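Shown here is a partial selection of chains from the complex, left in place.
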Amino acid sequence: MSTLGIVKRNITRADAAAVEKLGRIGVATIHEAMGRLGLMKPYMRPVYRGARICGTAVTVLLQPGDNWMMHVAAEQIQPGDVVVAACTTENEDGFFGDLLATSFQARGARGLIIDGGVRDVDELERMGFPVFSKAIHAKGTIKATLGSVNVTVVCAGAIVHPGDVVVADVDGVVVVPAAQAQTVADAAEKRESFEGEKRAKLASGVLGLDMYKMREPLAAAGLKYID
Amino acid sequence: MSTLGIVKRNITRADAAAVEKLGRIGVATIHEAMGRLGLMKPYMRPVYRGARICGTAVTVLLQPGDNWMMHVAAEQIQPGDVVVAACTTENEDGFFGDLLATSFQARGARGLIIDGGVRDVDELERMGFPVFSKAIHAKGTIKATLGSVNVTVVCAGAIVHPGDVVVADVDGVVVVPAAQAQTVADAAEKRESFEGEKRAKLASGVLGLDMYKMREPLAAAGLKYID
Amino acid sequence: MSTLGIVKRNITRADAAAVEKLGRIGVATIHEAMGRLGLMKPYMRPVYRGARICGTAVTVLLQPGDNWMMHVAAEQIQPGDVVVAACTTENEDGFFGDLLATSFQARGARGLIIDGGVRDVDELERMGFPVFSKAIHAKGTIKATLGSVNVTVVCAGAIVHPGDVVVADVDGVVVVPAAQAQTVADAAEKRESFEGEKRAKLASGVLGLDMYKMREPLAAAGLKYID
């Protein structure tokens, strides 16, 4: 009945080409292309400036104060994966540091998304191992209780299935279901191509009011100009 | 009865020379010169390192999850203005991104102060468009509900009238009522000129206890030294 | 009965050699060597990038909105000290700025740890005076009420006695009781020496599961692999 104590070995990862395409697009644009869904809560922040991640999710469900399952997860990582770690309760302990990062990086992981804390942040930056987390906290953890690997988790308010695409940049973290990766990547790319033209118009002084034809609906909604 | 659905076109902006003078002074000093009033709450932070703003306020009252009034505000911007956006409720959605920034910048805006979220932060930094906000959030907004432009708003705990001077740096955001701009600028400048002398004394090892003649009042208040 | 209104002049500082040794080790490692105790809460963050502190504590107990005791503390600073400021209640006012920093620096202080707010952050960075705080806030304070200097305080959840070693880096702030400084420094150094070998193994692709011999206890705890 429980999803604790389980490691799923075979997961279906999103299409690699779609992942690469998503990796070249910003999180805000992908989120728009998703119909404004799939974002994690904004408390998830990069632990160092310039961190950026795109890859397929290996999920981990942690227990508070315990990072045992991180080691179990390491074995399930394939090149191009991102580890996404949720916790059964709110906890900001430092579940992850430079040794685990070394191991994850050796397995080919592109980064970590964790609804908890991490440490050794200077070393992570030197290694070029990007992490988005809820907190930075030197507090260590134990290895005593089972969670799970590659089960569906809720991380910072978003549902993540193993194999989903996870993209993170300075604007936040977005999850794209594996089955939608190609469609979302195409839609997001199309959105981007439209933006250049809009940007040029706005830069020339054209108002959004006119470019988007907002004056009439604003008046209809009752907007009044006074002096 | 309501101040929703209103755009005030003619506002009285603070004196330009006073604004320029305030732009050369730190927020902490201006706040002291104001009698320690006018500060926004400390959760307002620059979205990129080194951001700094000084200008006259064009105010916007937003609805949660809706940035329609940002486009209405764009038309009211004059060179030297800062857009100050409040919301009718607490909401951290990404009300503002690079397209709006392009439009605001084209109109001459010097930056944005927003009691909510923004996105496209990397692009904002590349553009040199400074923003101070409550959050960074990729979450997009709709354009469906009326707020107002150039009404008095409460932004991050501070009252802002259209035309007031708003100064933001790494220490926070301070609002100087338009009518007091010149007086505050003069008082702040005077405070700064005193600081050099004090700094030199303290750097030479003189104690504040002696420089400010605190020993007597401390003793009177009952301070006891023990070994 | 109260510890308000008291300045203790003679305090026993931790052994200087132990302090220097601790200054070369990361906070996370020291905290491990302490048996995972002594950390402040993770809301304590450096006010500028790269800040790092290690020294002996001169403690201050502040009243909300009042920094009078900071001036009293300045006189108690000896070269190599770190000022650790707690408050009798939660308060994020800007208790500290560049003038006090100049005075503290002239006395030989290595930095400030404060469970409250500070200001003049750009100037602090220029001066190279590192600060870890709960907030950055331009709000000034008064000088009207007595607190204490060099009494035991609780700062961000950690007990700090005058003379204890305080180490702060990007991962957080840890307090080492003066009497344990040498032992902790030795234990922490030993931990570090073990890490290089582990890191090399993990970098070569060896799994923590094998290196730490976790497979058997995981199975005993009931971990199940499925496909």
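First chain written, first letter: the chains are A, B and C, and each begins at residue 1.
One rule holds in what follows: contacts are C-beta pairs under 8 Å (C-beta built on N, C-alpha and C of every residue); 3 or more make two chains touch, one makes a residue touch a chain.
Bear in mind that the values here come from a model prediction, so they are computed numbers and not experimental data.
K.L.:
Whole complex: how many copies, 3 being shown?
P.N.:
Result for the total copy count in the complex: 6.
Criterion: only the chains that are shown with their structure count from here on.
K.L.:
Can you check how far apart chain A and chain B are, centre to centre, with Cα atoms defining each centre and the answer in Å?
P.N.:
About 31 Å separates the centre of chain A from that of chain B.
K.L.:
Please output the residue numbers of chain B that touch at least 2 other chains, ranges allowed.
P.N.:
Residues 49 of chain B each touch two or more of the other chains.
K.L.:
Applying the document's contact rule, which stretches of chain C touch chain A when the two form their complex?
P.N.:
Residues in contact with chain A: 26-28, 31-32, 36, 39, 42, 45, 49, 169-172, 174, 195, 198-199, 202-205, 207-209, 212, 214, 218, 221-227.
K.L.:
Show which residues of chain B lie in contact with chain A when the two form their complex.
P.N.:
That would be residues 5-10, 49, 68, 71-72, 74-75, 92, 94, 97-100, 102-103, 105-107, 117, 119-122, 135-140, 143, 145-146 of chain B.
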